[in-house]
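What follows is a single structure, written as structure tokens, with notes after it.
All protein chains but one are shown at their positions in the complex.
A, B and C are the chain letters, set down in written order, and residue numbers restart from 1 in every chain.
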Amino acid sequence: MQVFFEAIVQAIRLPFEGSHGLLSVILTTFEVALLATLIGFILGTPVGLLIGASRFRGRGLLITLTNTGMAVPPVVIGLVVMMLLSRRGPLGPLELLYTVDAMVIAQVIISSPIIAGLTSSAVAAVPYRLRLQARSLGASWFQEALLILKEARLGVLAAVATGLGAVVRGVGAVLIVGGNIEGQTRVLTTAIVQESRRGEFGLAIALSLLLLAIVFAINAAITWFQHSGEKAGRG
Amino acid sequence: MQVFFEAIVQAIRLPFEGSHGLLSVILTTFEVALLATLIGFILGTPVGLLIGASRFRGRGLLITLTNTGMAVPPVVIGLVVMMLLSRRGPLGPLELLYTVDAMVIAQVIISSPIIAGLTSSAVAAVPYRLRLQARSLGASWFQEALLILKEARLGVLAAVATGLGAVVRGVGAVLIVGGNIEGQTRVLTTAIVQESRRGEFGLAIALSLLLLAIVFAINAAITWFQHSGEKAGRG
Amino acid sequence: MSRPMMLSAVGLKKRFGSRTVVDVDRFDAPAGSTVAVIGPSGAGKTTLLAILGLLEKPHAGQVYLDGAPVGVRDKAARMNMAAAFQSPYLFKASVAENVAFGLKLRKVPAAERRRLVESSLARIGLEGWESRDALTLSGGEAQRVALARALVLRPRVLFLDEPFASLDPLVKGHLVFDLARIIREDEMTTIYVTHDHAEAMSIADRVMVMREGRSVAHGPSDEVMKLPPDQWTADFLGAGRPLRGVVAGSVEGVLSIDVSGVHIHAVGVLPEGEKVLVGVRPEDVLLFDGDAGIPRSSARNRFHAVVVELKMWGVMHQVTLDLEGALLTARVSNSSVREMGLSPGMEVQVVFKATAVRVRSESSGSGEIP
Partner (left out) sequence: MSRPMMLSAVGLKKRFGSRTVVDVDRFDAPAGSTVAVIGPSGAGKTTLLAILGLLEKPHAGQVYLDGAPVGVRDKAARMNMAAAFQSPYLFKASVAENVAFGLKLRKVPAAERRRLVESSLARIGLEGWESRDALTLSGGEAQRVALARALVLRPRVLFLDEPFASLDPLVKGHLVFDLARIIREDEMTTIYVTHDHAEAMSIADRVMVMREGRSVAHGPSDEVMKLPPDQWTADFLGAGRPLRGVVAGSVEGVLSIDVSGVHIHAVGVLPEGEKVLVGVRPEDVLLFDGDAGIPRSSARNRFHAVVVELKMWGVMHQVTLDLEGALLTARVSNSSVREMGLSPGMEVQVVFKATAVRVRSESSGSGEIP
């Protein structure tokens, strides 16, 4: 177990030994994750509400798109974004490859379908008769939609947190489109891969503990949302 | 869009141009995924049944372990397995690092909590009174457990398929412990990362299509299980 | 303040997939009336209510409000209506916010809203409950809040979908009582869906019986209950089949009707020789021992009869009686069956009032009861 002991000792020392690009890694991680989740929320929630609460032509297509988006492996998303942004790709002139923006684009493609899909489940769980009840009291379709989101708010929050978690935890897509450039596009997950392959276990452990702290905070939030939801549920 | 066109043309040609280690990649992918899922099923299902269907001392601990297992990012799992198997690690003498076995170990740690967690949800959804009913007709605890698994069988199958999907889609853990050695530990996801970073889009696309085919087959199975479950549900 | 509205509909059809769940030719709720829609579960009652309440679009047919065609898009029409369902479906908010929901949508000013919510809660027996969390209430309390939420809007048409089905009889009794009073005071047209015909009878003046999406009987409660148009409806209502007879004469408004030789007295105005259907509710038929001395009384119909069959109906017994060829049904409690020792073949005396008999000319209609 010596390897673990040494690594942990090193991990504890690290923050006091001055910069290892640690701050940059953390800031980049937050920047990518928060931006991608915010855009994912803006794109995903209305789609989830539509899919979960109404019947219309094209709904099947939207569901298929959402499910496909959730299923496609991050490395494949990374590849496609890479090709789009590559010098010879259609968005090549924008010169986004190996930038934070490239990572945000890839992560939005990962988070939006998750947020849309889980929002649609939360919304579909609002009893139809509750909506009939609102309609019978005079609610317009817009007021009904607001009521649905309000009733499903804990589920929607859990959906957003789950999207955030996927973005923070993932490595494949950002590794491809970000390129893991120190001081620029290195995030926690790609840094962990890099350091552990180099045998720099101390640094890798330090990064992992940070990542775990973030992930567990997100998971605690999800659990709390779901738990409150159950408690407030109709018995 | 020329980059896409060229890559797809190249992807179609590839299988006819003889070995690029493609067969080895596919076989390794299946070997790791199926072994890891099988072991994950053997470890995860009993735990899921226990958590989902009974109350006992230590249940809280088991739930926390399962949830933690599901939350820990694959790169962190990869790091920990890497350290365990590294020359100076406690399992160093077994010389498993950068082998298929190392990847299976990491993937089991990823799939078991998923299978346990989803099995416990499926099992918890079996109505308690159905179990009282079985007990009242003379079922022992073991017969009751079998009945629960039988009633929740579609949910258990969906749990196993979800575990399989996570193993096939993931890249972080296998990249670290497998080392992505051509002809030995290279799997679809790690190969895609490698080829796309090298700009070999044709090969990357070919590998991605294969990966997508596998992932969508698994997802179709999950959807089918869940859908049949709904149809057969009690109205 | 508000005046009740007439609600009617023709040719309503609604399908879910390939299954037709509602196929109702005609529905009529005169202004101020209380119409019960009854039928077994799965008969399409709730879907019919959703269509009539302009909550769901039918695949065919038209709903009319005071004679004017209306649909789900007529927000003005919808604003005249309000509904309460079996599960109270309260929103995640306080009692006051729940009750104020419809008022807010109608842009009633906050002060007026508070006043209305307060008085509405007081009326339904929940004075001062404004600030409670709606999701912590018991079943009966939640149902009161749901009713207050509908009633505070002073709807001109009120829809109730099995509002008492999941309540204990004690709670239910109080609530039925309070609701009946408010409906009477506010003069609403009320559409009341239930699967319990006793509950329907205690509230409604008109009844529609539904079976598998269709209306099998539709008319004044008394007529539907006493003259069910077919065997299924009779069984569902726990009624006997109507008897066929001929008006033999009339003295001071009391008809004498010849039913296969037996003369049944009934109140009504019909010419001699008219062919009629005759019905009596099983509850209104009293049985006496065959040799009991029964005095002359206000009950004009007294016959000797033979018990043909006894069968359970809910927690009562239904007794089929042979009056010299005419079959009559009586409903009696289980303790009466025991005490009188009722059994097939036994002779009994049958007594019912002339006012308890419903007579309708055979020529005045076929399936539908006017």
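The rule is simple: a contact is a pair of C-beta atoms (placed from the backbone, for glycine too) under 8 Å apart; a residue touches a chain by one contact, two chains touch by 3 or more.
These numbers were taken from a predicted model, which means no experiment stands behind them.
The missing chain, though absent from the view, touches B, C when the full complex is examined. Checked against the full complex, the candidates C:Ala60, C:Ala110 or C:Ala292 give a single residue touching the omitted chain, namely C:Ala292. Residue-wise, the contact with the chain that is not shown comes from B:Leu147, picked out of B:Leu43, B:Leu91 or B:Leu147.
For the options B:Leu94, B:Leu132 or B:Ala213, the residue in contact with the chain missing from this view is B:Leu132.
Mapped onto subunit B, the footprint of the missing chain covers residues 127, 129-130, 132-140, 143, 147, 150-151, 232, 234. Think of the hidden chain as still there; on subunit C it touches residues 40-41, 139, 168-174, 176-177, 180, 195-199, 201-202, 235-236, 238, 283-284, 292-295, 297-298, 311-316, 318, 333-335, 339, 355.
Please note the rule applied: only the chains that are shown with their structure count from here on.
The set of chains touching subunit A and also touching subunit B is empty.
Each chain's centre was taken as the mean of its CA atoms, and the one lying most distant from subunit A is C. A separation of 20 Å divides the Cα centre of subunit A from that of subunit B.
Between subunit A and subunit C, the centres computed from C-alpha atoms are 55 Å apart.
Computed from the mean C-alpha positions, the centre of subunit B lies at a distance of 58 Å from the centre of subunit C.
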